[in-house]
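A single protein chain has been removed from this complex, and every other one stays in its place.
Right, chain A next:
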């Protein structure tokens, strides 16, 4: 099924709040082998100028990709999740994500096209604090391979 170009610009209601936990940051940092103390030690993070421990840059995906699933659940999009692969990823960090952040994700379809039977959908997820401070813009290009 070809993607409808009219989907471009569609925005979804803000997600529930995701509260960033200190232990989750440490767990994620360990999983990617990031051993910098700013991910685990509040004093080290403050010495580096941060209010609390900060997450590694790609931690944003934990919150953003979950939020972007709202697009695949949209009946107008009609993409089968089982065929989806991650084509491209971009992060623009307004500031590092840190422990205690209460993040809200707002997802927008930035692009939708069908090339050679493959559906390519670009979802932009704006992560901001509950109070509206922008934290990260995470843009994911998802490809649903055509059934051959």
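Quick note on the criterion: a contact is a pair of C-beta atoms (placed from the backbone, for glycine too) under 8 Å apart; a residue touches a chain by one contact, two chains touch by 3 or more; residues count from 1.
Heads up, the rule we're going with is that contacts and distances are computed from a predicted model.
Participant: For the chain not present in this complex, what protein name does its UniProt entry give, out of "Homoserine O-acetyltransferase", "Acyl dehydratase", "Iron ABC transporter permease" or "Cobalamin B12-binding domain-containing protein"?
Facilitator: "Acyl dehydratase"
Participant: Write down which of A:3, A:61 or A:121 is the residue touching the left-out chain.
Facilitator: Of all options in A:3, A:61 or A:121, contact with the hidden chain holds for A:61.
Participant: Quickly run down the residues of chain A that touch the omitted chain.
Facilitator: 24, 27-28, 30-34, 36, 38-39, 48-50, 54, 56-58, 61-62, 65-66, 85-93, 95-96
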